[in-house]
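For this depiction, one protein chain was excluded, whereas all remaining protein chains were kept in their positions.
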Amino acid sequence: MGGSWLQYVAGGLTAGAIYALVALGFSIVYHASHAINFAQGEFVMIGGMSAVSLVALGLPLWIAVPLAVAGAVIVGLLVQRLALERAQSGGQADVVTLIIITIGVALFLRGLAQLVWDKRIHALPAFSGSEPITIGGATVLPQSLWVLGGAAVAVLALGWFFNRTLYGKAMRATAINPLAARLMGISTRGVMRTSFALAAALGALGGVLTAPITFTSTDIGVMLGLKGFAAAMLGGLGSFGGAVAGGLLLGLIEGLGAGFVSSAYKDAIAFVVILAVLFFLPGGLVGARRSERV
Amino acid sequence: MTPSRSAAGAPAQDVAASGPAQPNPRRPLGRVAVRAFEVVVGLAPRGPQLGALALVLALLPFTFANNYFYEVAILVALNAIVCVGLNLLIGYAGQISLGHAGFYALGGYGSAIAAARWGWPVWASMPAAVLAVGALAWLVGRPTLRLKGHTLAMATLGLGVIVSIVLTNEDRITGGPDGMAVPPLVLAGRTLQGEPVWYGIAAAALWLAVWLAGNLIDSPVGRALRALHGSEVAAETLGVDSARWKLIVFVISALFAATAGALTAHYAGFITPSKASFLHSVELVIMVVFGGMASVWGAVLGALVLTVLPQALTVLKDYEMMVFGAVLVITMVFFPRGIVPTLARLASKG
Partner (left out) sequence: MTSILSVAGLAKRFGGVKAVDDLTFEVAPRTVHAIIGPNGAGKTTLLNLLTGIYRPDAGRVTLAGRDVTGLPTHRWAAAGLGRTFQNLQIFFNMSALDNVMVGRHLRERCELLPSLLRTPALARTERACRTAAREMMHRVGLDAWLDARADSMPYGALKRLEIARALALEPQVLLLDEPAAGLNQTEAREIDALIRELAAGGTTVLLVEHNMRLVMEVSHRVLVLDRGAKLAEGTPAEVARDERVIEAYLGVAEAEATEAADA
């Protein structure tokens, strides 16, 4: 019993790390624009699928992975530039409109991906071998350690960026008060673009890290995006620490729930979590309530 | 003592800016054309519009070359029913639902299960299923509609996906991912099957839906809904109980969706859980948004175009998702109000 408990925890944390990366992407974009980017999950897919193609072309992993992430970043910038910038600058783009636009983008990217690649499932070779390791009664794949490690590095790098670098602080300032930030010479456009680029990079990183374990296909974007969003909401939308905590927590709940309750309803868990958060804790674990000023 | 007119705050040139532009009276044919156009985009009162719809629906089958046309028409009509209902929620009341396919599928599955597994006659299982979905929408709507904007979107999305997952997993009742067979509609001893018969049913249902929705919009209820969309706070200070009316509209739109779902199930003879998918919910939203929010005819147009398009362009089957996505983005960026209201605006400016 102890072993399987640990097993579920390990599996849950691994999945949770990916959710955390996706959730971070959501939070960064929300922080900068108050828009939910429903296409976030597609960046995960693009990352994984690009890596698969690059590896199939013969490139070694250590080149394919960064290239795949870079490719996703380019797509993210294009999306932001072509679809969102115009809608947001063109006067009143209300929340519903922006949501629908990002859904359209997600559909478009998915449709495009199905043309560029195909609808089959693909695997990426594990980064350092696929011999399971035993840690304290649980059997863990080395790739899981890559996932957790990679996610941790990404989170720390982001933390350093937002807290210690000038541009990172500028981005946070823009989120808090765009007008004041612009008066200080910070380009809000630049901040939006950087946010998208970061979100795409995080998503793609998650996609690449998890592809050896969970495989990848052009369909995975939707579910991952939704679960990542659930995690972001759980932690409090716009909060970076919350996104990470939410992701790990969601992964844990999912893993334990699938193990002990029902594996058929595993996917439903994330949505039940979303609903619970929305109904009982609209600000998430971290967030605060805002009231409308009349 | 009324305030003096000269200080009423309306300089002479502004008066001309109010009210719709008059058609040029010198060209009678032009006048007829403009009037026809006005009817189409909804600037004229509803009687002629409903009459025109009835006429079109009645005469349309004469243009059908074969059964396939009937099939498409039935599909369009049933999609349009969902869209008209969804439009009341999104376009008029200003809410959003990314899970309406759930209500649609539950209507279909509810009726199918009652008829196939419990032996109910279809003429009873359909209304029962629709009412049950309405009750569910009532229960679920209360807490959900307290949310706004993206949180509401996510909640409805979550609910729709949960329905989809449950329908897929409870295979003993629902037949699982492969779906289940649905018994045909039997009325007064006659089995209603075949495209022409179902076209009649679907067309009649569509006309009824348009009539009901139009009545609602022009009524005090419709005004209250539009007020909620315009400024919820102000509407409340005028006595509009926003929570109650949002819920009522939500339930009505769920009833429309469930009806369409039940009709589709018994027409097709089959139903699968994909009817409850997030993708289907998104398709419905695309239809409403494309055709026009706050426009009943827009909803019908959206259903028409976006149902016929994939059928007509089967050669573009591979590009379908891309095209839908692109349509959505382009519509929302350039025509945020949808095609029909934008055209109507252009028409009224002359």
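Think of it as A and B in the order they're written, each chain with its own count starting at 1.
As a convention for this text, a contact is a pair of C-beta atoms (placed from the backbone, for glycine too) under 8 Å apart; a residue touches a chain by one contact, two chains touch by 3 or more.
Just so you know, these numbers come straight off a predicted model, no measurement behind them.
Enquirer: Which listed residue (B:134, B:222 or B:261) would be found touching the missing chain in the intact complex?
Expert: From the options B:134, B:222 or B:261, the contact with the absent chain belongs to B:222.
Enquirer: Using the touch definition up top, pick the residue from B:67, B:193 or B:231 that touches the left-out chain.
Expert: B:231
Enquirer: In the complete complex, which positions of subunit B touch the hidden chain?
Expert: 1-5, 7-10, 14-15, 17-19, 212, 215-216, 218-224, 226-227, 229-231, 233-242, 248, 294
Quick note on the criterion: only the chains that are shown with their structure count from here on.
Enquirer: Could you give the separation in Å between the centres of subunit A and subunit B, each centre being the mean of its C-alpha atoms?
Expert: Here the centre of subunit B sits 33 Å away from the centre of subunit A.
Enquirer: Residues of subunit B touching subunit A in their complex?
Expert: Touching subunit A: residues 90, 94, 96, 98, 143-144, 147, 149-151, 153-155, 157-159, 161-162, 165-166, 169, 233, 278-279, 282, 285-286, 289, 318-329, 332-333, 336 of subunit B.
Enquirer: Help me check something: in the complex, which residues belonging to subunit A touch subunit B?
Expert: By the definition above, subunit A touches subunit B via 36, 83, 86-87, 90, 93, 95-97, 99-101, 103-112, 114-115, 222, 226, 229-230, 233, 264-265, 267-268, 271-272, 274-275, 278-279, 282, 292, 294.
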